[in-house]
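Of the protein chains in this complex, all but one are displayed in their positions.
Up next is subunit A:
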Amino acid sequence: MTPPLVSRRAVLVGGAGLAGLGIGAATVGLTREPDVAPGSGTLPFYGARQSGITTPPTAHAQYIGLDLVDPADVPTLQGVLNLWTQDAARLTQAQPSLSDTEPELATLAGNLTATVGVGDRIFRAPALTRLRPSWLQPLPSFSIDRLDPRWGQTDLLLSLASDDPVVLAHATRMLTASVRRSVRVRWVQRGFRNSPGMTTGTMRNLFGQVDGTVQPASDTYDNLLWDDGAEQSWMADGTSLVLRRISMNMDTWEAIDRRGRELSMGRTLDTGAPLTGTDEFDDPVFSATRGGIPVIPASSHIARAHRRHDREQFLRRAYNYDDPPEPGSADTSNSGLLFAAYQRNPVTQYVPVQQRLADHDDLNTWTTPIGSAVYAMLPGATESRPLGASLFDAAGRGSGGAPQK
């Protein structure tokens, strides 16, 4: 692994503020300094790239999948993105939206971010057809998938995140209500991590595993994460998101002992270190054997997921979910992971890894992908260029005027 380790640990130990590191070093999974006053933190909305991707993950996230009532209605798509720009620019900075009926709920943002992506169907509109990124298509079907259409592909994705669930509920209401004649909410997927200040370092999933240790180094983001506009110039500074809903069967996971759990993952449960190391960020040594037997089983999750090429890397930004059991289900819980993978090109970066895991991964015994969707995450907005401006410029529509603050 390339070495974000040093800077990461320097931050953990030294407690340097994120601001001092500059944007490029704001690594996902990194601990951040607590807000001076609880809930008072804000993250920028305007910028070349959208917030909520490499900005530090907050405690709560809400992925909202929406369909356009008329997917061929490009002017309305543009109108929706203009409104989201106008509202998100205010809500993320702890200001009520223009038609806010509960402005008292908008006085703190708790590091709220609003991040917007578009699905493949919007590119069926004749004006946009030639502008679809070639990778924006459903993933190949994997043998392990048990996909439920209720968590499937939508025309739009609104990804909201905040440290506070009330802020998140209010932002969700404002951003969906102001466009409700033209879009329908298809699903909402709620996820969480520990509350602010509870833990440091990489998150844990509900299997108790340290989750998200392997990340591309921040100095590779320009190459691996952000689009350079080479294929579709309007996508420059955008990226792609693969959102997978992965059910984790707590009842059967509970049935195996700790050693079996660690062997299936290839990491220890206490520190998340590879079975060949002592620290979470130690490089795993897949060739190491003990008594002729590999220390890290070749069938374990990290052995299978480990990249075979430099391009097989993506930014992981997962959240736990823990919903009520489905009515009539024999399972005690309905838990899992909202697995979000960001990369410039999912076909070349994400799919080969996912294919290997589908072919075999010891963890597949307890995990099942039940939802899957792919989005083109738009380039960032500025005060004069709302979300989607580069797309509509390329389609010859202009940016539709600057949104008023």
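General observations
The criterion applied here is as follows: contacts are C-beta pairs under 8 Å (C-beta built on N, C-alpha and C of every residue); 3 or more make two chains touch, one makes a residue touch a chain; residues count from 1.
The definition used in the following text is that contacts and distances are computed from a predicted model.
Hidden chain, UniProt protein name from the list "Methyltransferase domain-containing protein", "ABC transporter permease", "Protein translocase subunit SecD" or "Copper metallochaperone": "Copper metallochaperone". Residue-wise, the contact with the chain that is not shown comes from A:Leu98, picked out of A:Leu98, A:Val188 or A:Ala305.
Within the whole complex, the absent chain has one touching residue among A:Asn82, A:Gln189 or A:Thr213, and that is A:Asn82. In the complete complex, the residue from A:Asn111, A:Ser178, A:Ser264 or A:Ser390 that touches the missing chain is A:Ser178.
Panel shows subunit A; residues 75-76, 78-83, 86, 98-99, 101, 177-183, 400-401, 403-405 of it touch the chain omitted from the view.
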